[in-house]
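Here the complex is missing one protein chain, while the rest keep their positions.
Moving on, here comes subunit A:
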């Protein structure tokens, strides 16, 4: 699988690069679908935050509020039968964008037996192999190598699938990310590395942590091209996904998408957010909110206020039901303590 050594090249190369992606030209129905999915994530996460405050959710709980356009826009472009997705600990939104039952997710957050991991994983460790969603990983950056392995399996099996591996601007500084970049390009694995740049790795801004804060360039020394995308615009996200998928499916190897996004909430629930001003957050909410943006587009396209209101109500109802379920469904049986440690018996 190795390649022949290449001769030295001048610093400016004319090697092929992906085209500048165009915003996705969504139909009214598709726009409405994006709106619904993003709103579901927003309301779900708000509810999760509330349940956390009530003591019903424990441990770490990383909310996706503000970043909804990324998961919804990108995943809407995937082939659900063949493509795989993997992400880090901020994983609720990616699962909801896949249409995974909010009840299974919320009851995992409350640690109940009906949770998608039987209550044994929690917020950071959720999986749905049925949807080719491979987690939900708690170690920053681990999903990048694991996702590269999923891409390896796609290529090995020649199944036409592409892996979408999400990680943050913080994980982008981990060493294994570059080990993975190297091998992914060496072997031209079908993978899209999605850097969700929400500008803060916990409390450390990219300005303080990244010597190259233009993350889309991080693959250059491995000959992996990158595209910077407005991650607050679901149509830009979808458009970039189309371009990236075309690149990878054409056998050109991996590609990086840097999604410029923003999280409104703290890193986890107990984050005092002293590292940024309230004004900064409010300004993003007022001027760049991904849901407001699509709502405006829908209104421009003649969707009536009451139709949007009924969408909103239906989502609220769905989220409330998932919360009620998650509060009332029982905790796992005590015997579950010892199951699933190993698959086989020895």
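Definition applied: a residue touches a chain if its C-beta (ideal position, glycine included) is under 8 Å from a C-beta of that chain, and two chains touch if they have at least 3 such contacts; residues count from 1.
The criterion applied here is as follows: contacts and distances are computed from a predicted model.
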Hidden subunit of the complex - UniProt protein name among "Sarcosine oxidase, delta subunit", "Cobalt transport protein CbiM", "Pyruvate dehydrogenase E1 component subunit beta" or "TctA family transporter": "Pyruvate dehydrogenase E1 component subunit beta"
Chain not shown: contacting residue from A:16, A:81, A:300 or A:344: A:344
Contact with the hidden chain (one of A:94, A:137, A:218 or A:238): A:137
Touching the absent chain when the full complex is considered, from A:147, A:170, A:239 or A:254: A:147
Residues from subunit A at the interface with the omitted partner, ascending: 1-2, 84, 86, 115-121, 125-129, 134-139, 142, 144-154, 156-157, 175-176, 179-180, 182-183, 186, 339-344, 346
